[in-house]
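Only one protein chain is missing from this complex, and each of the others stays in its spot.
Coming up: chain A.
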């Protein structure tokens, strides 16, 4: 429940935890020594946890690689036309049954699918669903989980007990199983608008995904809370809102951001799975999951592998990019891993 240390006799002696983040005491000016400030030529005048992390990330090729991929996919989601206008068939909704299942060639870079749609433009347009669901679900889980985690961690006591148990209940439901259950209970109809469909998936994933973020936030807040600067802020007249906003949150949010980035990839994959099962997004919506589902009919995998290959490849690369970025961010924010 309350993760306080035993307070009995040792309470009076402030236990001096090690400093939070400093990597090394650069640019230290000794008190007795010459009172001149000498800027450190390598480090620049000032560095925070975040600028430290940025410097660290900047050096990693993996960061640039994954960030580049993500920028590309996000661009696809925002302006797919940018990628399709040179293609022989830029309209993803134009179908020509006479060309069904034709392999990649000059008429269509990625070939045609079972309905005669152009696989290339449908794959490009499919990015939008994945990014929307991924970002949406991450936003929802981080908001719900973050707020609940802060409450449970900072206020402790009953708040903590109740919120943590509720979190455990949701945590016990597997993400995919819960998603299937939720979307079976509230199925889409043929005329359900695109954004409502996306919203449903986001909501299902969000409601099931928040406990992991809440747990992380809670433990992170518990770690920051006993630091002297929180006590010092109280002693200098800061209220709970101010303490949470400017002292707890900035020091506790780093692991949450790292894990959220990794989760984003997981949510994209789950959306594809739900769509593959026919309950996530449904045609006429274009999505990688829907495309993979269409491509995996009996016999199709062997006769028209291009229908399966391209959407799967895009999906895998996108998920991989987010997970790689998450790892880089996590490493950069953790001074111990440097």
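Throughout what follows, a residue touches a chain if its C-beta (ideal position, glycine included) is under 8 Å from a C-beta of that chain, and two chains touch if they have at least 3 such contacts; residues count from 1.
FYI, contacts and distances are computed from a predicted model.
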The complex's invisible chain, by UniProt name, from "NADH-quinone oxidoreductase subunit K", "Chemotaxis protein CheC", "Oligopeptide transport system ATP-binding protein" or "Flavin monoamine oxidase family protein": "Oligopeptide transport system ATP-binding protein"
Option touching the unshown chain, where A:162, A:195 or A:232 are the choices: A:232
Residue of A:250, A:284 or A:297 in touch with the missing chain, whole complex considered: A:250
Chain not shown, touching residues in chain A: 4, 6-14, 16-17, 19-23, 25-32, 35-37, 39, 45-50, 157, 227-229, 231-239, 242, 246-247, 250-251
